[in-house]
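Heads up, one of the protein chains got dropped from this complex, but the rest are sitting where they should.
Take a look at subunit A:
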Amino acid sequence: MSAKANARLIAMAAAARRHRRLQAWLPWIVIFGTFGLWELVVHVFGIVPFILPAPSDIMEAAVKWWKPLLDDSLQTLFTTLVGFGLAVVAGLVLGVAIGSSTLIYKGLYPLLIAFNSIPKVAVVPVLIVWFGIGVWPAIITAFLISFFPILVNVATGIATVEPELRDVLRALGARPIDIIRKVGLPRAMPYFFASLKIAITVAFVGSIIAESVAPNAGIGRLMMVASSRFDVPLVFAGLITTGLMGIMLYWVAEWIERRTTGWATRSTEGSNFTPGG
């Protein structure tokens, strides 16, 4: 290879490395940039903490109230994860049922859509009547809100098995359960994980709604109490903590996704392509 070609290859590799490095740093630059800008705006325009606290005020409140903040976060994390876990199980089971049977799909879908359209905040008082104030309303609200995206995605993955592949298997004497096990379920996994990333973040919303309506424990209650004392920086500290927990669980879901269904995304890299007939 000529020296020129070599130099070009080295330059291209360096450019690719720079690009990857930028990609890794960009989220942090954006986050810290946002907070920096926020701090600046608050100081320049002299906004009082009661309206919009500066990040430094929020930080101060978070340090001051670290103990209740931590306890309530863990409480919320707990109810969210339990509700989310139930949603995963129910979403998978019902998703498989709906995706593999047109009859079940036609029968159940209108009811499920109607149910999903109900604002969950309106359900919480009913849950409190049924279960009392405690962890259950939060768990069930988290479940209700995160269950639907999982169900829809799993059902889609199962229902969209290629008819030809179905024919190949049926012509071999495969029973419907074989087709679901060998093709439907693995095929639905990328859809399933995509839905997990949505479901885990909305599960937090569910928990916190319930905690705000029935202030018993959790980050929702902490924010309700703080706002009733006009401690706006602490309210914001609660919001940011929730956001952090959301990101963390999103990362966990993404990590599992990469580990288990790499085949669904790997083809876009194209680096392993083998030419030839």
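Everything below uses one rule, namely that contacts are C-beta pairs under 8 Å (C-beta built on N, C-alpha and C of every residue); 3 or more make two chains touch, one makes a residue touch a chain; residues count from 1.
Operating definition for what follows: contacts and distances are computed from a predicted model.
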Which protein name, taken from UniProt, belongs to the chain you can't see among "NADH dehydrogenase subunit M", "NitT/TauT family transport system ATP-binding protein", "ECF subfamily RNA polymerase sigma-24 factor" or "Ion-translocating oxidoreductase complex subunit E"?
"NitT/TauT family transport system ATP-binding protein"
Tell me which residue among A:68, A:85, A:186 or A:215 touches the hidden chain in the full complex.
A:186
Contact partner of the left-out chain, one of A:52, A:90 or A:169
A:169
What is the set of subunit A residues that contact the non-displayed chain in the whole complex?
162, 164-165, 167-174, 178, 182-183, 186-187, 189, 261, 263-264, 266-267, 272-277
